[in-house]
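There's a structure below that I have some questions on.
Every protein chain of the complex appears in place save one, which is left out.
For clarity, chains are labelled A and B in written order, and residue numbers in each chain start from 1.
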Amino acid sequence: MTGRTDRDLLLGALRDPLCLGRLEIHAWSELLPAARRAGVLARLAHLTQQRGVDDALPPRARQQLAAARPLAEQHARILRWEVSRIRDALSALDVRLVLLKGAAYVLAGLPAGRGRLASDVDVLVPRGRIAEVERALLARGFRSMKLHPYDQRYYRTWSHELPPLRHERRRSVVDVHHTILPLTGRVHPDPEKLLAAAEPLAEPGLWVLSPEDLVLHSATHLFQDGDLGGGLRDLLDLDALLRDFGERRSGFWSQLVPRAESLGLTRPLYYSLRFCRRLLETPVPESTWRAAEQAGRPPRPLPTLMDELVLRAVCPDRDDRRTPGAQAARVVLYARSHWLRMPPWLLAYHLTRKALRAWVPDRDEAKA
Amino acid sequence: MSRVRELTAPAIADRLRGPGLALDLGPVVARLGTTLPELLDPVRLLYGGFPIADHEPLVDFEVRIEPGRMLRRWIARQGVAFVDGQRAFAPFPRAQALPMLEWAVNWCTFTRPNQYLLLHSAVVERHGRCLLLPGKPGSGKSTLTAGLVLSGWRLLSDEVAVVPPGAHHVLPVPRPVGLKDASIQAIERFDAGAVIGPRTPGTRKGTVAHLRPPDDSVARRHEPAGPAWIVFPRFEAGAVTALRPISRPEAFLRVAHESFNYSVLGDVGFETLAEIVDRCSCYAMRYGDLATAIEALDDLVTDRSSRPAIAGSEAPR
Partner (left out) sequence: MGTAWRLPDGQELRWRSWDGEYLLYHANSGDTHRLNAVGAAVLSGIAAGSVETAELVERIARELQLETNAIHEAIVDLLARFEDLGLVEPVDEPGPRADSARDR
């Protein structure tokens, strides 16, 4: 070991899987656990196979990577099947079924869909049709996951999605969104625009967000919507989307920033491109990067502070974990995400209730 | 390679406390570590026959059992488990460190190696072919496995049948056999010479202890065996031991249902399990005492007519 951290090792491997053929054996015993901790072992395994470097690896490393692939493949299978069942359930309604996130990546055959562990289906439907869609799904065996009444209220009143629906026999979950960010947030990307720009897949009845919108949705999810627990996994999704669309879709790079402006998502785009370039060396054209900076960069000194926080939260080192630093980094970023989502008075109420419930788990809460 | 029992106690303690003790368990290499002095003797005893895999620069997983920190250490007397350097599972009473170690190694063995089909089953071998004993906890399969192993059967595993995709054989993982409550006494009565590790009372499963795997089984851990019988055991106090044939589709589904990763492997899981079941005669066995059960199984495997004559087919009609 040359003194580099697990983080550097992992990022290096993800950036350039071909160099893994030359990685010394002791580094593998750092790399594999690091990939596991970050939840990206399956992605790494997909990359080594795709780049054809698998055969050059030490046998035990090759085996552990091989062991990581079946679960990701199963999740992709589940996604495809669930989408087909949902489409079937909604076939009588004249509603465009627009797929988001993992379901979109897999059904559209995108590189971002490979090596991923997620089998919940996310769909976007017009807000006015939500009730019908929910009824149609309930008629086919989906059930609203039991939640504390407070959470049900939160979802239906303030959130961007219905409470998740779980199928009673298959145990699969579908999240029905009517916009991509909570209604309580400070940013309101117009769902009509998203739906209007959606593109049909070869399979009849299925649509996905446009390339720019898939990227922007992923960007908001990483830096605004979630709690950054996904960290490196979500960054890898973004990197895969950007590389693929950048290569295959003409006009993608030039349309990206204007689209972000039109949806009010320049800030998350800025951060996404910044960290994708920095950590994964995503080949973003200079012109796009300059435009994103101009449109989305917050006033100094915020970016530098964010750098440190994000780096620690996105790629926790094994040692980091034991320091209060990484924990604190995550808490600060989580607080920031929530701040962007809710007005402060509501945030205080929500966080207090969540904190209380952590200590007194509810009978009603569904098990995962 | 030296075996664990060939090292002195201080040497083992040093390894456990420091770099860890790497053990070749068969299809996986595990590194064990702990600073709890009370685990030294049990590890030496139960894993004594295993070679130390010093030459392996890369292990499949690492399990460490440590005392809890701060309050958890001094007031609550708890232990914590680490898998690959990360906290895993909930803290547990320190007195249960040994079962916890075994349990953590089980967990890693059952959930990680998805390059294999992993069935929840004991596996023992006689006359070159192996017998699968699938069963939920409480079925008595561990007691039966221990009894068979003490009667000259080779131990492949007490919990998991490891099958490479498309293979017609099972890979051994001959680790200590977990026993609980009444089965501990039953085994001691069955064979007074049985080497059993310390008892740990008060666990979720009651009192737990482990039978040391025979040296021969450990030495042959890289020798796979082709399956010929699947028997679903069920212990019923006072029952007359009886074997009842069951259909292969029924056996297939019961085994698949209990498997650790059948559905994860998709079509590979289906085809691999089909190849195994195709080669097996399948039975349900009710038994009331260990000796008659072992006798019934001995008879089963010696009787050549118990092998399936007709292989299954791959399409309807």
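Throughout what follows, a residue touches a chain if its C-beta (ideal position, glycine included) is under 8 Å from a C-beta of that chain, and two chains touch if they have at least 3 such contacts.
The shown structure was predicted, so the numbers you read here are calculated from the model rather than taken from an experiment.
Asks: Tell me which of A:7, A:43, A:62 or A:85 is the one touching the absent chain.
Replies: A:85
Asks: Any idea which of A:29, A:49, A:74 or A:179 touches the chain not displayed?
Replies: Candidates A:29, A:49, A:74 or A:179; residue touching the omitted chain: A:74.
Asks: Considering the entire assembly, which residues of chain A contact the chain that has been omitted?
Replies: 74, 77-78, 80-81, 84-85, 88, 91-92, 139-141, 167-170
Asks: For chain B, which residues lie in contact with the unshown chain of the complex?
Replies: Listed in rising order, the touching residues are 247-250, 252-253, 256, 263, 266-267, 270-271, 274, 277-278, 310, 312-317.
The rule we apply is simple: only the chains that are shown with their structure count from here on.
Asks: Sort out for me which residues of chain B touch chain A in the complex.
Replies: Within the complex, chain B touches chain A at residues 29, 56-60, 62, 84-86, 112-115, 261, 263-266, 268.
Asks: So in the complex, the part of chain A that touches chain B is made up of which residues?
Replies: 25-26, 28-29, 32-33, 36-37, 58, 60-61, 63-64, 66-71, 73-74, 77, 318, 321
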